[in-house]
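Omission of a single protein chain aside, the complex is shown with its protein chains in their original locations.
On to chain A.
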Amino acid sequence: MAFNSTVETLPQMGRFSLRCKRENTVAMSKALGFELPSSISETAQSGNRSVLKLGPDEWMLTCLMEERSAIERSFAAIYPDAVHSLTDISSREVSIRISGPEAEELLTTSCPRDLAVLKSGRGVRTIFDSVQVILTREDNNQFRLDVWRSFVPHVMGLLTVAVAEFECGL
C-alpha cells in the first residue's frame, strides 16, 4: 500500500491570544473586520486572518507576520470602550502541517481525541502524547498542529517514527 501523506513545519505566522468578555465580542469583531466565532472549536476567516474559539472567553487569531502591527493598532483603538487582552504569541508556537489520505490515522497514534468527529474547518486545544497542542482540521485530509516551540523536536520525532512505520506497512 502506497503511503502518500506529508509532515512539514510551516513558515512563521502571526498569532495572537485574544481574551474578552461576552459583551465585548461585538466590538472585537468590528476591530477585526469580521465576526468572532461564537462556539468553542469554531473558526472564522477573512483574507489572511483567521480566528479559532478555544474557550468561553478565549480566541486564537492568526495572520501574516506583517499584519500584526495593524491588528494591534485597531484593537488598541477600541480598548477604552471594550476592555480585552490581546497578546502577541507569534514566536511561542511552531505549526506542523500533516496532509494526505493517512493524515487522520497518523494523528491518532498520539492524540486521544476521536478525530473522526472533528469536522473540517474546526479546531481544538488538546493533547498529543502529553504535549498540549492546538489541532485544526484545515480540510478533510489536512491538519495543522500548533506546538509550543520547545516541544517541536519531540512531536516531530513521534510523527517521523509514525510515518516510517506507516511506510513499511506496520
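Convention: a residue touches a chain if its C-beta (ideal position, glycine included) is under 8 Å from a C-beta of that chain, and two chains touch if they have at least 3 such contacts; residues count from 1.
Here, contacts and distances are computed from a predicted model.
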| item | value |
| --- | --- |
| Omitted chain, identified by the protein name its UniProt record gives, among "Phenylalanine--tRNA ligase beta subunit", "ABC transporter permease", "Sarcosine oxidase subunit delta" or "DNA-binding protein" | "Sarcosine oxidase subunit delta" |
| Of A:45, A:126 or A:142, the one touching the omitted chain in the full complex | A:126 |
| Of A:56, A:80 or A:169, the one touching the omitted chain in the full complex | A:56 |
| Touch criterion as defined above, residue of A:5, A:25, A:41 or A:136 at the omitted chain | A:41 |
| Touch list for chain A against the chain that is not drawn | 40-41, 54-56, 58, 112-113, 124-127, 132 |
